[in-house]
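Up next, subunit A:
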Amino acid sequence: MKEILYYTWGAIVSFVVAFSVGITYMGLNRKITARVQNRYGPPWYQNFIDVIKLYSKKTSIHHGVMHHMGPAFIMVTAVVSLLVIPILNGNKFFPNLNFQGDLIFLLYIMVFGPLGMALGAGQTGNPNSAIGVTRGLSQMAGFEIPWVMALVALMIQYKTTSIVDLMNVQVESGRWLMFSSPFAFLAAVMAMLGMFRYAPFDIVGAPQELASGPMSENGGKYLFVMMSAGSVFTFAKLTLYVDIFMGGADNLIILVVKTFTLYLIPMLYGITSPRYRTEQSVRWFWGWPSFFGLLAILQAALF
Partner candidate 1 sequence: MVGSPVLFIAVPLLAAFLIPLLGMVWKESIRILPGLVLLYMLVLAITLLEQVMHTGTIVEILAGWKPPWGINLVFSPFTGILATLMILMGFIIWIYSYRFKNVDFEEAKKYFILFMMLVTGSVGIVLTGDIFNQFVFIEITSISAYALTAFYKHRDSAEASFKYLMVGSLSSMFLLLAIILIYSQLGTLNMADIASKAHLMKPEFKILAVIFFIVGLGIEAEIFPLNGWVPDAYAQAPGPVGAAFAGIVVKAGVYALIRIIFTLFDVSGTHQFLIVIGLTTMIISEMAAIRQDRLKRMLAYSSLGQMGLVLVAFGIGTEEGIFAAMFLLINHAIGKSLLFLSGSYLVYNSADKYISETNGMGKFLPVTSFLFALGALAVVGMPPFSGFWGKFFMMSAAAHANMLLIIALILSVSLIELVYYFRVINRIYFYKKESHITPKKPTVNAVIAMATLGVIILIIGFYPDLISGYLHQASQALLDKGKYIQDVLSTGQLLTH
Partner candidate 2 sequence: MNFTLFDLKIVEYSFFITAILVIMIGLYGALVKKSLIKVVIGLSIFDSGINLLLISIGYITSGTAPIFSPALVKDMPLTLENIKKLSEGMVDPVPQALVLTAIVIGFGVTAVALSLVIRLYRHHQTLNIDEIKNLKW
Partner candidate 3 sequence: MNMIYILFTLMFGGAILTFLAHKVSGLLRDTLFVLTVLASTVLFYTKIHTGDTVDFSISGLSLQWGINAYGRIFSMIVLGLGVMASFYSVSYMKGKERLGYFYFNFLISLMSMMGILMSHDLVSFFIFWEMMTWSSYFIVIYNGKNVQRSGINYIIFSALGAYAMLMAIVMVYAHTQSLMIPDMMQAFPFFPAAYKIWLPILFLTAFTVKAAMMPLHVWAPDAYADSPMAYTSVFSGALSKMGIYGMIMVFVTMVNYLPDDTWFRETIAWLGAITAIMATLWAIAQDDARKLLAWSSVAQLGYIITGVAVGTPLAMLSALFLSVMHALFKATLFMAVGAIEKQTGTTKFTEVTGLIRKMPWTFISSLLAIIGLAGIPPLGGFVGKWMLYESLINSNHYILVIAIFFASTSAFLYCYKFLFGFFLGQEEKEWEHVKEAPALMVLPMIIMATLLLVFGVFPGIVLKPIDLGMQTLGYSTTAGTFWSMSGLFNEWGNQIMMRPLAYAIGGTFLFFLIILTVKGFKETRYVTTKDISSSGEVPLEHENLTFSEGFYQPFLRAVCPVMKRRMMTYYQGFGQGMEAFFDYLRRVYSGNGQTYAIYVIVFVVILLLFKNSLFG
Partner candidate 4 sequence: MKMKKILVISLLAVFGVYLAEVLFKLDFGRQFFQQGVKDFYLITSPIKLQVANTVTAIVVNFRGFDTLGEVTVLFLATTAMGSILYKGRHQLGERTVLFSGSRIVTTGSRLLFPAIILLGAYVFIHGHLTPGGGFQGGVIIATGFLLMLMAYADYTVSHVVLSVVESLAGITFATIGLLGMLHGGSFLQDFLPNGSLNDLLSGGIIPIIYIAVGFKVGAELTGLIYTALNEKD
């Protein structure tokens, strides 16, 4: 019983941290993007305001059970992957469920939410949401390949599928994996571009052209949960990258610095890019990123 309470407490704390960091990043994203595009942009805390606004809004419609449950699904992904990913080296403060899951579990749980949300979006009956979902899923089939290749390369190189073990390897040797397995890192970063769905891979949400988009049928509490999930998930993903490639972090400050550095990659790449069509992006992921992934596997297998 105590254990459960302990875990729950840990979960809540990590959730709060992840939420606040993630939402800040998103705000910063908007700001930076605006500056690059020669706009003034909203303040960095704009997203906090948005979330609170959304929460306090009255939600008057839903389109059925699946639609109702969709945000909860995506929240599951965000929270559970956050719980599985070790936040700090040596599991300080946030041990959570780090020992109970491994990379492969993580890979799958990360799909759980989007799929659930897609179902919710599907039930709205909005044709555009289904179109968005098909694009998203197609793109996922694209970027998962280099991503998995990178992970497999790491797994076979260090003979473990556990994130904690990978972190320990880095702590012990003092070398970040992004340097000892550069190809894996390259592939993983390229996959990350797709994972964050910023340009050029933002056809999924298609914010400009599809006035309604997948999210458009959600409002109020639904959008609130989805936004929070998105921010938590952003943080979780970044932490994962930091954990396995950049030696993890000893305290939250270092973590924030590292994650933000990493976050700059998709953000900046996105600002400067036009948009790919779905098949283009899928093929892009199966091109160079996968090639690097292959190199990573070769490196891991041969050396």
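As a working rule, a contact is a pair of C-beta atoms (placed from the backbone, for glycine too) under 8 Å apart; a residue touches a chain by one contact, two chains touch by 3 or more; residues count from 1.
As a selection rule, all candidates are chains of the complex that A comes from, given by their letters.
Computed from a prediction, not measured in an experiment: that's the story for all the values here.
J.: Could you work out which candidate touches subunit A in the complex, given the options 1, 2, 3 or 4?
T.: The answer is candidate 3.
J.: In the complex, go through subunit A and note every residue touching candidate 3.
T.: 7, 11, 58-66, 68-69, 71-73, 75-76, 79-80, 83-84, 97, 99-102, 104-105, 108-109, 111-112, 115, 118-119, 122-128, 130-131, 133-135, 137-138, 140-142, 144-145, 148-149, 152-153, 155-156, 159-162, 165, 211-212, 216-217, 220-222, 225, 277-279, 282-283, 286, 293, 297, 300-301
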